[in-house]
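A selection of the complex's chains, in situ.
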């Protein structure tokens, strides 16, 4: 069919043009950082190359992006190929684009130097895009996703620069810059793309084994989240980040099971909660992971995140869908959105109470803007005792807290605005948008083996209920047994 | 139904009460260790923070607990949600409780200081509980599991303290403290909980793809076991631990396939063996992983473990079930129990022959109790040459070997006694115990999607055998083709 042949041409050419563009731009601008450049190596190094220090946590983050997000989204019974496959494609594309975009904003002598920390940052960018993908999962074509990713990374990098370089906010786990940003960008796109046929589709559910595939994703995200929050933190900050994240997630998991059971008339646990809400603690602790929140504080954050997230999946997501035309396939608002806001608030509170009593002189390294200004007497005294301290802006604790919240506000604004603009771009015709029966279905974009591909309705001769249609698949936590 | 509504309340409240209790106790007692405390950071550190040293192996252990055990137990065709989900819940709960319990037994000035090694130790504790879970898999409610875990960790921590602090035994891989303990605790619980309907259930088997999900668990356990055995070992001990474990597991795998084929009339390999017995080498080498067992010695241990384990799955487990009313769902006796005992014996033998000829002066660091006593001339001479040596008890090799075996004995005793007591606690009514048709089935505790959930009997129009009931699912290695 004519339309399909154009499909062939469109996706192929967009991808090839982008890849060629990336190669050319890398050729002009990008080179190895000093630690990866042979000509900088003197052979007399006494300390190990920095790759040893960053690489293990890089790989954990890498697994979260490709395995974690990829498999998490395979819960959809007829969209497993799209979930895994588009996750794979988008991430491979985005990491290259993020290196360029972030590089352009931080060039040194017209060059972008990359090393293993660039790879970590690139993967973080992919994370934001995949979160947005989760909001629109099953409702777009790969071409639309590629276009969304391209523009999202521009907004992502600009927002991060504003927050880190100008507002000098801290957000070691990216709960604002990655999670809240990605969620609300994606939800804005979802709102613009909303159509009635999305609500009417009955393919938006899981089957037993797709729920198990999804758990592969959940569990790798949950386990490696301490690395996500600690990957770019130095020294004791990193040590604290992994402890805080570990504890926040443990508490979050326990409370998720507790609330999930309470929300069911028969006390049964809901897989949607276990797959998603158990992770909210990782997001919610992100901004303050490297701060002195204390172990009990991290657990309290995880507990709150579980509450917000689980209730969100059961009550808020259906409401957003029916009342606000925001159809959130994966419930990213419950896992990345609201917990991201919670993280920002927790971070602001901790910033407000931060002092040298709690942090010692590393206060000025954890909150660089708190450091005394250039050339001040106070700065010189500090540097005599703690040589790594750099000049700052002399902010007070309250001012830093204010900037934390301002950063959240700007992030939400850019995300919603950027997402809305991008959403309208995706409405341009001939972007192969799936409709009706094509929603939540791999058939349009993938060569799918017939066997094993769930057909609806599936006649089950042993079911006392006859055709399975009488048993609605679980959607976003709400079933007929959910106690409202 | 009234009972289900109480179910809702019970599990929810127990979990919320426990989590609140943990937060309060952490608030009172737990703080960051010095390496994770900002106020201890001077900014002039020349060596990297200890998190860099321990964290990679911590994550390997973490994956074994959450992915390894979790997926290993998904072989049950109708209990995949319970296996993965309860594994997840129990572990998240236990790591918090273990930090407290172990912390109470080792407090410094009324405080429990935690760092990444605490996280490793906490995960180890979860390991013990998950092994016990394996013995009772499919036969308990989540509420019963939570209660079992709570009490088990108390016995676990007390036993470990006796063995390490008083008996000064060595067990770097926890083959006694984690594996043997967890197995026999769990088997004792299983014995107390035994009922006839367990033996009569026909849901206790696998299907083709659940066996593949289970292999995810097997393979992550097998690969990361060197980290489990080496995570807390220093220097060359750690290097030796990973080599010994790697070789023991390689030999174990090869021999498992060999024996498995031999036990089938048609020479076919049995997935139960491949999923479980291939891992026995990791358990069996655990106590001596950091000792000078020599590469060939490690392979011999792995070979023996494979033999014991594979034969155990085929012959011993059915016997224990029918004759002793010990129904061991996962065959933990074959993977953790007997190989744990083998490990203890191997460790004792190696302790008996340990000398400075073999270890050099690091003998006194590998076996601290062998070190000369405080203030002795011999100690001072040693410390002049090897400053890290600390005072010990001046034990002989034979004495150390004796204490190794005594530790095994005490461990078995506490495990069996503790398991029995806990088993009786679990018999308290209104703990939502599954019965009859509810055994080995997710339906009672989970909202299960209808599609894909294996129904029995499953009519297969193409099967020349008609109804599948004529093809018994494989249970614990014994099929009609097994040659007895």
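Which chain is which? They are A and B, in the order written, and residues in each are numbered from 1.
The definition used in the following text is that a residue touches a chain if its C-beta (ideal position, glycine included) is under 8 Å from a C-beta of that chain, and two chains touch if they have at least 3 such contacts.
From a predicted model like this one, the values you see are computed outputs, not experimental measurements.
**Q** Given 2 shown copies, how many make up the whole thing?
**A** 3
Note that only the chains that are shown with their structure count from here on.
**Q** Provide the C-alpha centroid distance between subunit A and subunit B, rounded to the nearest whole angstrom.
**A** Centres of subunit A and subunit B (C-alpha means) sit 33 Å apart.
**Q** Can you check the complex and tell me which residues of subunit B touch subunit A?
**A** 1, 4-5, 7-13, 15-16, 18-19, 22-24, 26-27, 30-32, 35-45, 48-52, 55-56, 59, 62-63, 66-67, 70-71, 74, 80-81, 84-85, 88-89, 92-93, 95-96, 114-116, 118-119, 142, 209, 213, 216, 432, 444-455, 457-459
**Q** Which part of subunit A faces subunit B closely enough to touch in the complex?
**A** 53, 56-57, 60, 77, 205-212, 215-216, 219-220, 222-224, 227, 230, 235-240, 242-243, 246-247, 249-251, 253-255, 257-259, 261-262, 264-271, 274, 278, 292, 294-296, 299-300, 303, 357-363, 365-366, 386-389, 454, 458, 460-463, 465, 468, 471, 473-474, 479, 481
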